[in-house]
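Reading through the structure tokens given below for one structure.
Omission of a single protein chain aside, the complex is shown with its protein chains in their original locations.
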């Protein structure tokens, strides 16, 4: 589905152009074409491939989808795969929907293809159109702007993971609902891995646009890509941090479960003693010996009950002092 | 066992040729020989070694089999070892049968030797024969096509591992059949390691065909090998992901076992109390004191039973409220 | 909020200067301007950006805050982000408040911006003013002095973490209060990760000022930055050490909990035996057989009680010998 | 102890020569001396050091023994330390006896010194003498042959470790003899570490003979050393695989122990209920109320017994259905 197709010159929009004219505009000097597609059909993609002369292997990847984030160089053009993460609309447990954005970036064009992603890049286009002196830099800057927008959308997800971890930590030592806690931690781990899956290979790929030999396209926008790289390394450091705390938290939860089991055992044993000792006393006075003088006492029975009660009170007090009950 | 032996010129098949003629065809310019063997005998291999002038160490490796995936350079030829993974035919638990494909690739020949592998490479040959402009590139492209075909066959296995993990996750918190869950996770781990064993060294080896100094054979097919490399890194990233989730899942399962043991302990203790407290009461009314007025009451016995029942009902209600029962 | 704004020449302070004059002083040869801000407003920062001609991406980072430690090169100037750690004022559990110091360092200026940090850098300024021969080196030395001061403030925090670990180790095997111990270890882990978060990326960043191609600014102060680097690697090695001991300590604690549960089980079982065996004896003598000669003995009852007591004494002595009680 | 001392020319054995003549033969062109010692005395080693002009640090290492595997270059000679692994003769639990072979390799000599190793290298010598065209290559080939022989002897040990792991896996879920299983896994881990200790540093060392700047001695035998390197990397990959499966297996065993404890708890509780409920009923009918009509029924007693039995049968059936018994 075509979302947008426009030509730019010197940082200013010329016009929305029909797809068939793309190759003509590309031949004009200083002219720059920016096309956005969404959930593309094979036919649309084939048409684009023809207009932009895209590399067949890149087109095949874009067609298949489900790539991991990467930046590949084909001659003087780049093929960039990015993953978008959006909260699943129907659920409330924070599950993440993984979408994909493929960007073909040439000397004088940008072609972006969205898959399974609700939020588009109209804000990126508006921002670029508002700053013609930056847009004039060309496709390198637009590529940066798209990657930057996607990376910025990772931060709220990271924040939510961090606050989920803090929630789990706050509830860790209150002893209730170990089962829910463990479920939450596992769920958090899964979402964390999803985020890591999107950001770790992207960081590696963007790193290649910053240092060493840089594709022609990105020369002059080095500092911008370094900024994106820095954001990604912040995200990845935070992910590592959460990951390590998560592992510790799960281990600590196991310890807490053992501990609370140990405490339950003690409490049960204490209550058990409070029941079995009177039972023993009752058993003794239930013996059938002929010569058991206390059985004939007028107050033998209440005495016996008091004895049971007294022993239990002493025991109860001692168990309470030992914090078993 | 000879599967196929054909000569090609300018990307088109000349003829199926007898083994003895191979060395002659190799001497013709622009001629390309492609031989496929399966479960080879030492004699066949010796004959091939002679015709193609293969390096003795490579031949020894192909003879012995059970190599790990690797790509070795001998002068201007390559010796490639690949592992194939196929579901074991008789079992249903997803166990994988590890086969091996050894490829000798020279400037103008490809010799592939399959071991313990059911599925051959006729589809690869057909694909190549359908695209003469690619086959004209020569042995580098055929080598790519074979490796690509094998790597593509890893994806369904990876998918099955991922869905096995998801199954295990779904059943993780439902509290039934911890034993089966643990067995499944261990089994999953084993299959995962088998896949990793096949793909991790291959990725490393293919990486050497992509960057830096590249063997002469693969010059001009760089982008194709990078594509294979990218597939392999996707597989390996997914393996790492599954591996980490598996480790967490096993730990979480241990937690769940402890937790369910703790819950069983509480439930047992609750039922224990419902039995032992009436026993105590019965013991008390079974004492032999002469002066126990309630023993003479007309309704003493039903009262006693009601007392037992009443206490049990109160306890039951409290245990239920505390979710012990 | 402006904390300080002064111009220096040949290592000696010329005067406190108004902000508006900064750009003039910067134009004078040999003149050096050092400005300190704290919890800056966007307007103040914009004014500074204009006077010092700061790079917009660096200004944006300083405005947003919450960066991870880094050192970025913009042409011939550096942008440095540092994290400060201070004990939270209201709490006593050692929680750390993370602040941030951003330093813009050019050929002849230093601009530092503090966020959420109580302690300033007046001591650094005094030290530098006391040593004019070092201050004469220029902004490289001042930058070193600021980083060094912040790194030195990490050491007391590290010492506290180490002594917390030692405390936890001392209490590990005394069997009391496993819950508190685990909570302390988890808390320690969190503080450790906070410290690591501040120091690990900083070490990496400072490392780039030491070896290889060094920014112009830091030429001539190599040995000073190597000293900071060395301090940071000491801190990081200590962090790794604590981290590994912590992981072991948590595992050992789980072992201790299991062990103490096992000991409790034995003790309970021993006490249980001391109750249930006399109950059995009482039950036997409570049977209603007509021919139970001992029931008619004059001392049958005391004998029975002695039997109970005797068996319990023997058992008690044996349980004690086996260290069950 | 001298095992063998021979001179070779053009790949053919000249003669067994006395030790004192070694230095003379070394001075002849094309002449090659190969000496094998076993459990050497300091005097023998000193004599060798003199004849071959060995480096004192290498001699010291050979004298002391207990080195880790390494390959050190001294001018134009190599000093190689290898570990041999042999099953301990008296035990049957697969414990490994670690021996050591030190090889001094110069331009025209090989001196090997065995320590605590039963199996010598006569097979290596025979193989070399059978292939004069290879032996003619010189000391580089002999060095390869010795290393190759030792590495080949690691494979049966690896196979045994792998089959030990498979045994342990097969018995993992059958619920019997957890103690033996854990002991076996720990034992396996120990043997694995012994093998790793022998092979990991050797792989690293051999790697230096393959790529980059190669010692003069090994020029022309590159492909042979790469073959050894490949064998070593296969062993090391298998070791890593076993190591990871072992760690998982131990964790899974802990889960199985918890699980089987949990099952035992349930079974015990079920049997406990089958005993305590009839005890309660007996207690009720043992109460001394005057008005308990059922006590006077002719068949009261058998009814009571049937009641007990009936309740137990129902419970037994329900416990069995819940798989508690």
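First chain written, first letter: the chains are A, B, C and D, and each begins at residue 1.
Basically, a contact is a pair of C-beta atoms (placed from the backbone, for glycine too) under 8 Å apart; a residue touches a chain by one contact, two chains touch by 3 or more.
Please read these numbers as outputs of a predicted model, since none were measured by experiment.
Q: Thinking of the complex as a whole, which visible chains are touched by the chain that is not shown?
A: C, D
Q: Thinking of the whole complex, not just what is shown, which of D:9, D:23, D:47 or D:67 touches the missing chain?
A: The one listed residue touching the chain not shown is D:67.
Q: Of D:77, D:112 or D:253, which one is in contact with the hidden chain?
A: Considering all chains, including the one not shown, the answer is D:253.
Q: Which parts of chain D face the unshown chain closely enough to count as touching?
A: 55, 57, 61, 67-68, 70, 72, 74, 178-179, 182-183, 185-186, 189-190, 193, 197, 201, 247, 250-251, 253-254, 257-258, 260-261, 264-265, 268, 271-272, 275-276, 278-279, 282-283, 285-288, 292, 294-301, 304-305, 308
Q: In the complete complex, the non-displayed chain touches which residues of chain C?
A: Touching the missing chain: residues 169, 172-173, 223-224, 226-227, 230, 233-234, 237, 241, 244-245, 248-249, 251-252, 254-256, 258-259, 261-262, 265-266, 269, 272-273, 276-277, 279-280, 283-284, 286-292.
The definition used in the following text is that only the chains that are shown with their structure count from here on.
Q: What are the mutual neighbours of chain A and chain D in this structure?
A: B
Q: With a step meaning a move to a chain it touches, how many steps does the shortest path from chain C to chain D take?
A: The fewest touching-chain steps linking chain C to chain D number 3.
Q: Do the two copies chain A and chain B share over half of their interface residue numbers, or under half; same or different?
A: Because under half of the interface numbers appear in both copies, chain B and chain A meet with different residues.
Q: Calculate how many whole Å lie between the centre of chain A and the centre of chain C, each centre taken as the average of the chain's C-alpha atoms.
A: 25
Q: Give, as an integer number of Å, the spacing between the C-alpha centres of chain C and chain B.
A: 41
Q: What residues in chain A touch two or more of the other chains?
A: 251, 254, 258, 261, 265, 272, 276, 279, 283, 286-288, 292 - these are the residues of chain A that touch more than one other chain.
Q: Which of line, ring, star, complete or other matches the graph of chains that touch?
A: line
Q: Determine which chains touch and list them pairwise.
A: A-B, A-C, B-D
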